[in-house]
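What follows is an incomplete set of chains from the complex, kept in their original frame.
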C-alpha cells in the first residue's frame, strides 16, 4: 500500500546546495557568527539567546563541565581502557551515569522551583515575601518526606563556591529571575524548618538559572549532560596519555575479596 | 595489605572550599569569563586557546552540530520514545552512531592529512608544491585501494557549502595551516588521479581545521561527538513536543514484511 | 597515606590456576554442566534454580527476546549502520530503549503485584478470594489515576497469546504462585471496575512469573534486557546482510519536511 509520509522538523534539513539549521543557512549565517553554547541554547529553546542569556548559559555549562573523579568520569576512563577504538562508547558510558544521583540535581532543582512558582498567585515583591514562600515550600517538602533539591553537598558542606558567582553573573545580566530568587530565599529560610544550615549547591543554582532563562525544565538534565560531555573528553584525552583507567581496574581487582 | 594509592590528574579536583579545573579556580576564574567552546578546547588540548582559535573551533562545532535526520538523530528519538524518563540514555544512543560511517570522517581526514604531513621533509612553499604532495597522497591512497577521507558527499555532490566558509574563517584568523592547505590541494589535484571531480566535504574540512589548531588527531572524533550532542538535544527537545520517533517506529512496523 | 582496601564480591574471582564463579570452579563445575539461562538466574538470585524454575525462566526469556520492529530494534540497526565496527555500541543503543514504555512493563507488573501481596494478611485460598483482592487492587489503582501494569496491549487487543502459555508452563512445573494467581484474578476482576475488558499482556505475565520464581522485583527489567539482547543480536546479524537501517534512515530523511 502506497502511503504519504511526512516527518516534520524545525531542526535542520539539507539539499544539494544548502544546509539549513533552525531556518538559517548553516554556512552563510551561522558558522563563525554563532557561538557553540549559543547554538545549543537555540537548538533546545527554539529561539536565539541574547548576549546576556548566552553568558549566563555558558557560565552554567562551565560550572557543570567537570567535578574531578566522579563515577561518570571513572566509568568513561574504564570503558576507554577496554575499547579505545570506540571513543563514542567511552563518552556514552560516562554520560549514562547522568541520572538521579549525580547529574540529576540540576533538573530536579529547576523542576522543584518551577512547581512552587506555578502555584503562586503573584510573584513576591520583597525578600521577606519570598522567604514566606520558601519556608512553606521547604516545610511541604519535609512533610512529604522528601529532600529539597539543590540543598546540601557532600564536599562543600558550608558553601558551594559556584552559587554566589552564578547569582552575581545572572544579576549583572539582568537575569536573576524568580527561580533564582526563590532558590536564594530557600537558602535563607530552610534553617528555621530543618534545624540546620545547608549550602545551596552548584548543581541546584545552575538549574535555577537555566529555568530563569526560560529553558524547558524537562530538558535541564540535557544541559548538564552537554556540559559533562566536554569534561569527559578532557578525561579521555588525559586517559590516552596516562592509562589511569587501567590502574583503577587493577587496584580494584587486586583487592577483590570473595565472600559467599 | 595496605597500599599507597595516587591517581594523578590535571583535569579537576575539589575540596570543601574550592573547585579547581585545569589549575584554575572554577568559580572565581572561569565561570562567566571562559566560553563553553573555549573550555572544551582547553580541557582536551591542555592549553587555553586564543580568541582566533576559539572562533575557528566554535565554527567547527557549529558546522558539525546537526545534519537533519541522520541515523544518530533517529536512533536518539526512538530511544527517547521508548524511555523518556532517561534522557541520558537517548543522548547516549544517538552518540553511539558516531562511528566510522557518519561522524568518523572528521577524525579520519585529520589523521590522513597529519600522516601525509609527517612524511614531508619540508613544508611546501607554493600551491604548486602542495599540489605535487597532494597528488602523490591521492595516488598512494588509490593504489592501496582506499578512499581519500573528506572527499565526496552523498548529498552535496558538487560543493559542500561548509568547506569554503570554514577555510575563509581560518584564513581570517591566521589559522589556515598545513592541514587545510594540503586539504585544499587535494581538492585541486584529485581529478587528475581519480578521473572525476569530487567535493571537499564539510566533515573533512573540519578535521583539517581542528588539526591545524594543534588538537590531537586521535581526539577529533570527540569534538564531532560534542557538537552532535548539542544537535541531539535539539532533536530530543523537539521529540518531546512532536513524538516523531513513535511515528517512525510505527511506519517501519506497519510496513514490515516477513521473509524466511 | 597507605590504606587497606577490600572490595568484597560473591560473583567471581580468578587466580593463576582457577576461575571461580559463584563459589564454583568455572571450568570444572560449570562449563558444559550449567545452561546459560540457568547461570543468569543463579547470578542474579544467588542460588541455583531447579530444573522446573529454569524451564519457566527460559520460557520468559524466549517470550521477551523479540517483538519485531520495536523502537529498540530499529535504534540498534541505525546505530550499526552508522558504526558497524563497534557492535557493542549498536547493542547498547538498542538496550537503552529498555525503559518505561516498551520493556519496563515486566518489572512494573512484578512490582505492582508484589506490592499488593505485601499488604495481605494471608494468601487467598480460592479464586473468589483472589478476585476480591484483585478488584480492590484495580480499584485503588484507578482511584490513584494510574494504569494497572500488564493490562492491555496495542496490538493484541483481545488476547495476548503468550499469557495462557506461560501460565500453563508455570503450572506444569508447580510454580504458579501468588503473583501469577493475582495476575489471573486481575484478568477476571478488572472489567467490573474499568467497564471494559483488556487482555493480560505478555510482558506482564512474564513479570508475574519471574516474581513467583523469587527473583528480586527490582531486577526484573534486567531479565527483559537480557532477553532482548539476544533478539537485538538477531536483528544485527540480519542488518549485516540487508542494510535495513540505512533504508529506514533514507526513508525518513527523504520525507523530512521543514517547519519553522
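Letters are used for the chains, namely A, B and C, taken in the order the chains are written, and counting of residues starts over at 1 for each.
By our rule, contacts are C-beta pairs under 8 Å (C-beta built on N, C-alpha and C of every residue); 3 or more make two chains touch, one makes a residue touch a chain.
In this text, all values refer to a predicted model and were calculated from it rather than measured experimentally.
Colleague: Of the identical chains, 3 are shown. What's the total across the complete complex as given in this file?
Modeller: Number of identical chains in the whole complex: 4.
To be clear about the criterion, only the chains that are shown with their structure count from here on.
Colleague: More than half overlap in residue numbers between the two sides of the chain B-chain C interface, or less? Answer same or different.
Modeller: Same, since over half the interface numbering is common to both chains.
Colleague: Calculate how many whole Å lie between the centre of chain A and the centre of chain B, each centre taken as the average of the chain's C-alpha atoms.
Modeller: The separation of the two C-alpha centroids amounts to 23 Å.
Colleague: Taking each chain's centre as the mean position of its Cα atoms, how many Å separate chain A from chain C?
Modeller: The computed centroid separation for chain A versus chain C comes out at 32 Å.
Colleague: Using Cα averages as centroids, what's the distance between chain B and chain C in whole Å?
Modeller: Between these chains, centre-to-centre, one finds 38 Å.
Colleague: Could you tell me which residues belong to chain A and also touch two or more other chains?
Modeller: Residues 5, 7-10, 13, 86, 88-89, 92, 96, 251.
Colleague: Residues of chain C touching chain B in their complex?
Modeller: 1-5, 68-72, 74-75, 78-79, 81-86, 89-90, 92-93, 96-104, 245-246, 248-249, 251-253, 256
Colleague: Residue numbers of chain A touching chain B in their complex, please.
Modeller: Checking each residue of chain A against chain B gives 5, 7-19, 21-22, 25-28, 30-32, 34-37, 39-40, 43-46, 55, 58-59, 61-63, 65-69, 73, 86-89, 91-93, 95-99, 103, 155-159, 161-162, 164-166, 169, 202, 216, 218-219, 221-223, 225-227, 229-231, 233-238, 240, 242, 244, 247-248, 251.
Colleague: Okay, in this complex, where on chain C does chain A touch?
Modeller: So the residues of chain C touching chain A come out as 5-10, 13, 20, 23, 83, 85-86, 88-89, 92, 96, 251-252, 255-260.
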